Every structure is written in structure tokens, then in C-alpha cells.
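Only a single protein chain was left out; the remaining protein chains are all shown in position.
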Amino acid sequence: MASVVGITAIALLAQHVQAVNNGLARTPQMGWDNWNSFGCDVSEDLLQGTARLIVDYGLKDLGYEYVVLDDCWSNGRDASANNSLIVDTEKFPRGMAAVADDIHELGLKFGMYSSAGVYTCGRFAGSLGYEEVDANSWAEWGVDYLKYDNCYNSGEAGTQKLSHDRYNTMAKALNATGRPILYSLCNWGEDYPWNWGPTIANSWRITGDVTDFYDRPDPRCPCDGPDAWDCSLPGFHCSLLNIINKASFVVSKAEPGGWNDLDMLEVGNGGMSDAEYKTQFSVWAAVKSPLIMGNDLRIVKPQDLAILSNAAVIAVNQDPLGSSAARRWYYETDDVDQYGKGSIQMWAGSLNSTTGGEYSDMVVLLINGNNSNMTMNATLVEVFADSGGAISDQAKIAWEVRDLWANRMSNEEAQAIIDASSASGNYTSGFNATRVGGENRYNATAKSYSEGLSDADELLLGNVTTTVQPMGTITAEVERHGIAMFRLRAVPTGSLRKRTEL
Amino acid sequence: MASVVGITAIALLAQHVQAVNNGLARTPQMGWDNWNSFGCDVSEDLLQGTARLIVDYGLKDLGYEYVVLDDCWSNGRDASANNSLIVDTEKFPRGMAAVADDIHELGLKFGMYSSAGVYTCGRFAGSLGYEEVDANSWAEWGVDYLKYDNCYNSGEAGTQKLSHDRYNTMAKALNATGRPILYSLCNWGEDYPWNWGPTIANSWRITGDVTDFYDRPDPRCPCDGPDAWDCSLPGFHCSLLNIINKASFVVSKAEPGGWNDLDMLEVGNGGMSDAEYKTQFSVWAAVKSPLIMGNDLRIVKPQDLAILSNAAVIAVNQDPLGSSAARRWYYETDDVDQYGKGSIQMWAGSLNSTTGGEYSDMVVLLINGNNSNMTMNATLVEVFADSGGAISDQAKIAWEVRDLWANRMSNEEAQAIIDASSASGNYTSGFNATRVGGENRYNATAKSYSEGLSDADELLLGNVTTTVQPMGTITAEVERHGIAMFRLRAVPTGSLRKRTEL
Amino acid sequence: MASVVGITAIALLAQHVQAVNNGLARTPQMGWDNWNSFGCDVSEDLLQGTARLIVDYGLKDLGYEYVVLDDCWSNGRDASANNSLIVDTEKFPRGMAAVADDIHELGLKFGMYSSAGVYTCGRFAGSLGYEEVDANSWAEWGVDYLKYDNCYNSGEAGTQKLSHDRYNTMAKALNATGRPILYSLCNWGEDYPWNWGPTIANSWRITGDVTDFYDRPDPRCPCDGPDAWDCSLPGFHCSLLNIINKASFVVSKAEPGGWNDLDMLEVGNGGMSDAEYKTQFSVWAAVKSPLIMGNDLRIVKPQDLAILSNAAVIAVNQDPLGSSAARRWYYETDDVDQYGKGSIQMWAGSLNSTTGGEYSDMVVLLINGNNSNMTMNATLVEVFADSGGAISDQAKIAWEVRDLWANRMSNEEAQAIIDASSASGNYTSGFNATRVGGENRYNATAKSYSEGLSDADELLLGNVTTTVQPMGTITAEVERHGIAMFRLRAVPTGSLRKRTEL
Partner (left out) sequence: MASVVGITAIALLAQHVQAVNNGLARTPQMGWDNWNSFGCDVSEDLLQGTARLIVDYGLKDLGYEYVVLDDCWSNGRDASANNSLIVDTEKFPRGMAAVADDIHELGLKFGMYSSAGVYTCGRFAGSLGYEEVDANSWAEWGVDYLKYDNCYNSGEAGTQKLSHDRYNTMAKALNATGRPILYSLCNWGEDYPWNWGPTIANSWRITGDVTDFYDRPDPRCPCDGPDAWDCSLPGFHCSLLNIINKASFVVSKAEPGGWNDLDMLEVGNGGMSDAEYKTQFSVWAAVKSPLIMGNDLRIVKPQDLAILSNAAVIAVNQDPLGSSAARRWYYETDDVDQYGKGSIQMWAGSLNSTTGGEYSDMVVLLINGNNSNMTMNATLVEVFADSGGAISDQAKIAWEVRDLWANRMSNEEAQAIIDASSASGNYTSGFNATRVGGENRYNATAKSYSEGLSDADELLLGNVTTTVQPMGTITAEVERHGIAMFRLRAVPTGSLRKRTEL
């Protein structure tokens, strides 16, 4: 038996206990992590500067909250101090508490990294066997988030029980500190963490590491195709489509408080086209993955800032229903690129109603993995295939179709924001909270996404493109390797009674 | 070495010890469960009303016995009362014992649900670690049946031993209550429950959750094809053909007292055609799956009631031999539907002899998964492939071919039954046991299927369509996505000696 | 690193310790088991009568030694006698010791059956948890052989360790009795018994149960193709080619004292053609499987007796080198039968030298799985691919090619043997050891296969058909679904020095 969808889901939310009991991540976490751009090249300056840019660029007010320091920050353990981890003082001369304080002062939260192994992936000291002492260090320093990796785990993997128990040790240690620390479990999908992750963690990676390619195959990320979820060599260099495919199998495991993590965003790292980055951002949002930026904000390009700033897409991610979109269909095609790949797929998922009516809103994604631009279609019957029966009640009514990318910020506007930031080109010079074009931008600090959606705030709803009639078809021109993303809102009718009223 | 079939099987039945020692489910359980139609929308009224309709519509007298309340009935645990589960008194204001009493008064039995995990699938309190206290509650309330799910199991899965031990804890707790409680193990086929289920449970689910589609692929039910039985992500949204395929591998594990469970019936839920629903009912019956209705009986359509009321098909399910039909052949074809699927298959299986002769009766199913109606054939050699040798003795004699769907109740008759029920459109108004057309309907309360088959009751044997000659071929016109289902009865001859007399 | 082959293997044999320390099965066991023909229909008379026929038909003198009583012989446990198994006295009125005595008097050995589970496969009492008491019973009764099955194992499977430990418990119990009892491990290849079987057992089944079909696919034996060895649902109804394919992967695990068991012979059970039965007997012999007859000897046909009596083929099985043949090549073809199957394959393996020269003899099998008769070829380079280098020294010399089926007993001679047996048609009437045509038949009681091969006894070497020249090709006409089986003997030459002399 699986989770309940659609009409009854909201009622359920009010009743059930929360799986992981730290109260965090009721919607997917948002933030930034240094790894994808900087690897081990970390420092206090980098974190502080980036945190300021998150504020300056208005990203904080869009919901990006956690600034996460990844691997390579430590320098062994201190045998004289309970074997606690020693901070690398070359990189962090004032210690970690000071870093945390700075970040907190900006209204942001601070994340750190370790591994449930003898070493971290970069072969610094790991936390296996030191869970309590390390959790206490982080709590003392004011850490709000732990990304917990899987390298060098000494054979304590290969069954759900071994992995669960190993990660649960840290879950308990974090809870025991008394400080709410978001627990981001990162074992790359080994041993089916979607099964046991929800009772111990706020998110769990479901794949090997993402790479900055749309569909390039790489033997270092060997699992693909119809069995891709069953992967004992998750690897790295996983392409966008590889990860999207893997996500398709486990979407139902996402729920408030616990999310499938598709890995950090590559938006802005330069390896993909604008269409491809839009695809990543859209799918990550719709499947309720954490949205953790992975680019160098100091050199962000306007088109990338525009993607990361799309409140209408983020509102899908932060929807209070917390239900992932699911793949409705997938076809391989002959229109292949240089890697021999061609495919199209359609995803759809329930969203909280913004109409006040009985029917949930719906998010629809048309993903063009072909090598050419093309016209894509999705019928209402396909979109609402989960809603009961061959032809659901929902397919029999009309829907407003709103393009969630229509109101994307222009490059000019994005460039103006970048230019206005005191940090531009000189990110350490000072703090500047000025936002450009504020009135046209959603401010989730002032009004949460939940409130905004309740209010049917136009900034969150995208642009109406058309109305699709009962039993109709949604159509979009979609770029090569691009995506169309729509919010469907029921057109109120008096003629249909609720099913439970029949 | 596998179980014995055919001639020697009945003798064996008399000798062997019973695998699971609660004495229940000597034939597959039959009943109704609210999940497929109502999800979490449960109440005392729903159960009571449905129970009455089961009586009114004559379904009780056809063998449907268990009224099963699925997930979402509890409201936490009572720390002051041994941590026992608290009934949600909004839904069940008089408590569960009262519900059980009402159901028992109707001559029916009462089933409940929990999960061998921290939470149920709907995230109510689960029974992992509370097996004894919960079993005691259920016994006290008068519960006769437990559906025991698999969500949130904290990594206690992934090996046969972990799953066996976890489910065995509840088996022992149920047995310890002293009350006979049918144990319906529901772990979706993880860790090969057909291996270890038979010694602890009365049935075990073999797949992820069924959906109301004939062959629609869905990545949330990812296992398909020749390895489909080996599935560590059973998922949900599994189509009819997906489940039938999975069943084909493990049919031999069914035996009196322990059954492969193909999940609840979708008949009447509106997503499939009449031909498709007949297919589900026929195959479920022939493989000895529990027959648990999953539709809303308050709005049942006459054609669906007619399917659910086919005693000749039910008699195959309730056959005392307890031997599942097996797939004899399967071919994929080019005559595909909108999902790219086309296939034909033939199943056959031994039934208790109704002729008094030496040879078992045989059930034969011709399943047309093509996109068009077609004429299908099965030779006696194929049908009796299990019976020894390239050409079995059985293939060398003539057989009466009886169409088990020929005497299906007409829609008019079904509608009359519905209309006559006081509950029609108003299911709480009162109890009315009147049955329409009684003399043409089999009453298993009055005469068990076992007795009826011994008597060769015509209501159980279907309609003779033809006699197939020695070495002959059975032929049928089969609808797109439909099925032909025959009972073969040996035509007595004096010319063939038993093999053991040679 | 794998076992040593070819020239150095004999030297190795003299040195290494024996894996399993009961001293039995230095060559694969031979005998008869009732299951394939009789299932649960067992009795003292059946065993006694069959044992006599084994003697009468000269099968004992060909090496068939163990008479194995399979499942369904017990009747619960005796709580007053240490919970020991109770013999079913309807079937065995004089008890088992008397049965053993009778069999021993005939110069044969007695095998019995149990399961490493709660029940046997036929759901009689199993030995799990009763290993010591049961081993003691068998030792007391004079049992020489245990076939130990895998049904109802309560989840004690799924890892090599669980299966090893479960089966090792019985291994220890058998050893502790002090009686040499050949231990035939029958877990159908689950958990890779070829890895851990050799240190605890004399043979281990590598597949699900064989069926009496050459290549009929059946979903109840689902594993096939290139991953067929990795099978967690071994099933039953496995065809000959399915099992041969599975054997191809693990042939190297056979060694004196421990053998891959391909399941019992179907020869004579009527489902396959003569060519197909020859194929089973030839391959089973060449891969060093135990040769356990599975037919009803009371009604044996002369052509089947002729197959079972081919000493030249049996000599390959009983070769003292104990090295399995291996598949050299396999091709699927378009010449398919009614099941859509067509393939050809060639196997070869080292045998003890019968020339006294430096080079091992070689067995070569050409297996025609096509739907037509065909001419098949194998080059010496292919045959000796294991012997070092692209072109081994062996490929550069000439070889005598001896057809091991050329001297097959005629049907007339076989019929005469059958007719001469007092047991023919009346198997309980008395003991008659007369053998017909004795001087043309090999008598392994008088001269062991090892001695016979040392002596180059013509009865063991087949008929010379030709000599293949250096770098030459062996050619044979092979029937549809048939086999050609040759022994290659090096033609002595003075021109080639040993490699180690170079």
C-alpha cells in the first residue's frame, strides 16, 4: 500500500505523526553548498562572501536558507579533547562558531559535512564511531544542517539494516544535542534509503553524484535504464537524465519532513545549456528535491540567476502538500544526440489547490530529450491518470494552463541585480541588502509560499497561456533538451459533484 | 523438489501436516477491504453499510466473508494502557468491539490492518515493537483477520531472515491470543515471502499494489518481464498484466492454508473494461489468490456485481485441491495497444475431479492481451504439459469443455438484486436479506463449494460448449483484453488404464 | 585464482587435502531415486523391486550403487523417543532398517531424504532443528546417503552464510554418527553452494528441478540466459538446456569428493526423444554430475536401458581426474523449434590419459539444439583452448577420435536383458543376477573404471572413427536435439617435447 494522493491527501496531513521528529524540512530545504564549484578549496571568506551574495541577490528572500560547508574543513582529531574534530585554522582562522555566527547574523543557517565512515570522501577524519562527539561539536558551533556522506564505511553497507543502523547512530546523536539540525543523509541511494530514511532523516540522496552534463553516459555512473534504482555502485558523473530516470521510480517516498534528494544543482556551472539548466531546476522542484545551489555566486551569470530566482517554480517545490510529481510516460526516440540518446517524457503531480475548489492544482512537465525542438502534447487523461479510473473526474473538466517559466526574470533585470550588489566582483567588500525590482519579485520572508499560494499570489502562479477543455490536450513547443512546466488550475464548474457526494 | 501435482495430490493432502497452524484459509479467503475505493476515508458507517450490502447482494452466500478495515483507523497509543492503540473515535465512536459485533451479527467476519513498521503506510502508529499488545487488542475486539503491511520498517528488510523474523513476531503474537485470526501478510513480495510465508501466514502479497489499469506501465512499479519476481522496489500502480506476470513465477507456492495474494480486486472501480475486469477475476480465482473486493458496493454497477457473483469461477478459487493454475505459454505480439503492449498467454491447472474418475478436472484460461479480439487455441498436450511425458495420458482422452462465464448473471438480474436491496442508494437504512433469483444462484452457506463440486452441482460447472477429442485443441473467441475460462472434465472411457496399473 | 587444469592436475591430486572429509564420492555417485517417476507413491516393495532390477539389468555392475528413497516416508515425530522421526508403517511395515538390510544384501547402498526446513517439500516433518536426532536415526537404520532438500526453511536462506550454516549443521551431525553417509546437498543452487558446498558436502544441486522436456520454457523455472547462475527463484520444471546452460558457469567447482549436481536423470520417463535422452546422459557424465536414474525400471524400454548402460560414457563420468568438461562455445541460431529455441554448443574437458603419454585424453561434446539435423565441427584449437596460449601444444598434434556412442547396446540386446530378468513385468518374484551378453559389457565390480582406463580397456574407449590431424577439425553429423560425444587420445609422436622441458 502506498501513500494517499489527491483529494484526501490534505486531510491526511493533519492527522499523521511526523516520521522524523526534528520538525525540520516540512518543505524541501533550500540553500547553497560549495562542493560542485569549489571542492576542497574552502575558506571562511568563501562562505561569508557567498552568504552575503545570497542575501544581496534576493535569494534568501526566495527561500535559500542553508549555507553548507562541504568536505575538507578539518585537520584531524584532538586526543586531548575527547577526540573531537579539529578545525583547519588555515581555512577557518576564527573557528567554526564564528562562521556560524556570521551566517546567522545574515538571517541564514549554517550547514556542515561529514561521512559515516572512517574517512570523508576527501580522506579527512570521518565520523564513524565518533557520532556523539562530532554532533556535540556541531551543536556547540551553532550548526543547523548536516550533510552526511558514505565514503570508507568499512563494509557497514550492503543491507538496509547495516546502512540504517549506521545512519541512525548519527540521527540519534543529532537529536540528543537538543539543537534542531537538519539531517541530510547522503549515501547515494545505496540500500534503498527511501525505505528507511524517512524515519531518521530529512532527506536522502537517491543517486550517485550529479555531473554538469545533460545525458552523457559515463561508466563511473553505471546504473541506468529500467533497473536503475537498484544500484550498488552509485558512482559519480551521473547525468541529469540519468538522475531523473532514477527519481522516477521512488517519487512516492517524498513526504513533508523527508525528501528524495537528487543532489545539488549544477545551474550556472557552465556545462549545460540554458534549456538544460531550466530542466534541472524544474524537475528538481517538481519532485520535491532539496534545492541546493552549487555554483560560484561571485561569477553568476544573469541567465542563471534568473533560473534560480523563479518563484513560480520554487513555489511548486515548496508546496505545502509535499507530494512529488510522477512520470506519466516515457518514450525513447530515434532523434538522438552525440551520445546516442533521444527521449521524451511527461511528469505530473498534485499541488495544493489555489482555487479554493475541491481539486488540487496540478504541475505538468514536458521534457524534451530529443536532439531537436519539438511540439509536445499531454492529454488530461494522462495527466490525471492517478486520480481514479480510466478517465478521472479531473479529466472531464476544464483547466487553466499557466506557464511557470513565462514570467522568468529578464537577463537585463538579473544583470541589474548583480550590478547593484556591492559584492559583485568584489564579494568581501560589505553587506548590501538592496534588492532591485523588489515589487516584481516574490519575498518569501515576508509571505511564505504557503501563504502566497493560499492567496493565489500572481507571482507564484505563472502566466495563463490557455485553458484546456474537458478531455483536452496540453500542447507546448519545447526546446531541444528543454522543458515546459505548467501549473493547472481547475476552472470552477457547478456541474460536477464530488465523488464522495455521489 | 517441488510440490506434487495431479493424480497423487489428493492423497498427499490427507497426510501432510498443515504449514501454518491456525486452521484458517483452507481455501483462499474472500471478502472486502475499503482501501481501493476509500483510502483513509473510513468510518463505522462505511463498514456497517458495506457489510449489510454484502449480505443483501448475496455476496456473503457466495463466500465473501471478511470485512476488512484498512489503514487510518487509529489515533496514537495510550501510554496509560500498556501503550495500546487508541481507536479514532471520530470515525468509530462506539469503538472497534462494537463494529466487530455488528459484523459478526451479520454472519460475517471482521478484519483490521496494521504495519510491521514504525508507522503504517498512512503514517499512523505501526505495530513494530508492539506486536503483543496490538494482537491482544485485536483479539479483545473480536478481530478475525489481520492485514499486516510493510511501511517504515526501519531497515528490518532486505533478507529473507529479517523479513521472516519481523513477520513471525506478529504470527506468534496472534497465535498467543488464542483467537483464530487469519494472518494476511502484506510485504509486497519483498524477500521472497513465498519461501517463508507458508510457515507463518495464511497468505502473502507477491507484488506491489494493484492499480485500476490493464497494462499501463508506471515507473513506480518498476519490476516487469522475465525477472519481475526479484523486486526490491515493489512499488504501487502495478497493472493487471504486471501482477499476472509476477504470479506466473511463484504459482507453485500456493497450498491449503497459505496463498499467494495478488492484491485486492479492482472490479467495479471504473478504470478497466468489463473484459478486463473479467480477466482479473478469472486469473485471481485460478491462481488461488484471496478474493477481496475493493469497490464501493453502494454504487456497484450491475455488470460488476455479475462478475463478482460468478459462482462457477469462485468454485475454481475455492476448489479443495488448492492447486494454482500455471502459465503454459506466453507470447509477446505486434498487436499492441497505446502502451506498446501486446501478448497472449494460456494458463491451466488441476482441480478436484467432479466426475468421480481418476483424472482431475482442469481449468484453462486463454488471456488475450492483444489490441484486437482474436481466436485463441490451446492443445490438450499444452494444457496437460505437467502431467508427465511429452504427451500425457490426459491428452489422449476426450474432455468436456465448460465455459465458466457462459452462465454469467445478466445485467437485468444484477440490477434487480441491487434495486431490491434496501441499501441501494441509501445504505444505512436497514438490513434486508432478501435475495432475488435465489434458485439460480449458488448458496455456499447452504452447501459448501467442496460439497457442490462433489455433487457436480451445475451452478458450479459452467456451460458445456463442446467436447474436445483426444489430442485435440480448445478454441475460443476472446475479446481484446479479455479472457476465456474453461473447466475441462474427463469424458469417461473404458479403454485407458491408469498409468500405475500398467 | 582457479583450479589447475591439464598436465599438472594429476600431480596436484596426490597432494591436496580432501575438502569434505568423509572419504566418499571420489567419483560422482551413481544410483536411482524414486521421485521423478513415483513422487510420494513409495513403499518397501518399490525399493526392493527396483534394487533387484538394478542388479538384474547389470546396472549395479556398471556402477549404479545408491538406491534412494525420496520424500513422503515419515509419519511425524515420536515425542517419547527423543522426537525422532516415525517411519510410515503403511509404506514400510518392517521399518527402515529392514529396507536397508535388503538393499545391502544386494551389494547396493541405501539413501534417504529429508529437508533442511520445518517441513519437507511434501510437507512431512523436516529436519531443521532435529539434525542430530535424525542423523542418528539414519545411521542406526544403516543409511548410506542423504539427499537434503531446502523447502520451508523459515527464512534461513538468502546469504551464503545462512545457507552454509544451516547445511553445515547436518554435515556435522552426519559426521558425528561415525557412519560414512554421502551428503547430497539439495538447495537448488541458492546462495552459490558451489562456493561453500565443497567443504561440507559431496555434491550440491546447482539448479531447480529438472523436467522431462528438452528446451520448453516455463515461468516456474525463471532463470535463463547469461545470468542464469544467479537465481533466487530456482523453481522446478527446468528443461535440459536450461540446466546445461546453468552448469556452464560453474563447471570448475567440481572436484573429487564434491560435485555439481544437475539433478536426476529423466532418461526413460517418456517426455524426450532418444536423441534428447542421449544428450542428458552425455552432458551429465561429462560435467561430472551424479548419475541418479529417475525412471521406473519395471517398465524400462530397451533403448533407455541402452543409454543408461553405456560404459564408455560412464567412464567419462567416473574418470579419476575428476575434472568437468567446460563449454567452449555457444551460439544461438535461427533454426528454432516450437518454443522458439535454436542453438549449438561445444564442450570439452580433460580426462585421465589412457595412452600413457604426457597429454590427457579429452572428451568433446557437440550439442545440436537446432531444429534440424546438422553437420557440426570443432577445431582442435577450440577444444584445447584451456591448455595454454592461442594455439596450445595439444592442437599441434594428431588425435585419435573415438565415438563414445558407437558401441551403444542394440535394442535387441537390451530387450534380451530385460526379458531374461525374472523381475520383468513381475518385479517382486525373485532375485536373478544373470546378465545377458556379459562378455561384451563392462563390469565395474570386477574392474573399476580407474583400472579399466589405465588398461585402456576397449569397452571404455568407444569406437575409433577417425584421426584428426594437427590443427585439424573434428566433424560429426548430429541429430536434431542430439549430441556427438568423442574421446580424443593423443597420437604418440616423438617430435614434441614437453613444455617444461623447453
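All chains are identified by letter, namely A, B and C, in their written order; residue positions are counted from 1 within each chain.
The criterion applied here is as follows: a contact is a pair of C-beta atoms (placed from the backbone, for glycine too) under 8 Å apart; a residue touches a chain by one contact, two chains touch by 3 or more.
Not measured: the values here are computed from a predicted model.
The chain not displayed here makes contact, within the full complex, with A, C. Within the complete assembly, A:D212 is the residue of A:E44, A:D144, A:D212 or A:E479 that touches the hidden chain.
When you scan C:D45, C:D230, C:D419 or C:E477 for touch with the missing chain, the hit is C:D230.
Annotation: of A:N269, A:S289, A:Q303 or A:Q415, A:N269 touches the absent chain (contact as defined above). The chain that is not drawn here is touched, among residues C:G58, C:G122, C:P198 or C:P320, by C:P198.
Along chain A, the points of touch with the absent chain fall at residues 35, 39-41, 70-72, 76, 118-119, 121-125, 149, 151-159, 162, 186, 208-209, 212-213, 216, 218-220, 222, 224, 232-233, 235-237, 269-272, 299.
The chain not displayed touches chain C at residues 1-4, 8, 11-12, 15-19, 159-165, 168, 191-192, 195-196, 198-199, 226-227, 229-230, 248-252, 255, 326-327, 330, 385-386, 388-390, 500, 502.
Criterion: only the chains that are shown with their structure count from here on.
Taken together, the touching pairs link the chains end to end in a line with two free ends. Annotation: the chain B:chain C pair of sequence copies touches via predominantly different residues, less than half of the used numbers being shared. Between chain A and chain B the CA-based rotation angle works out to 90°, given as a multiple of 5. One finds 59 Å separating the Cα centroids of chain A and chain C. Centre-to-centre spacing of chain B and chain C amounts to 42 Å, using the average Cα coordinate of each chain. Residue positions of chain B with contacts to 2 or more other chains are 159, 162.
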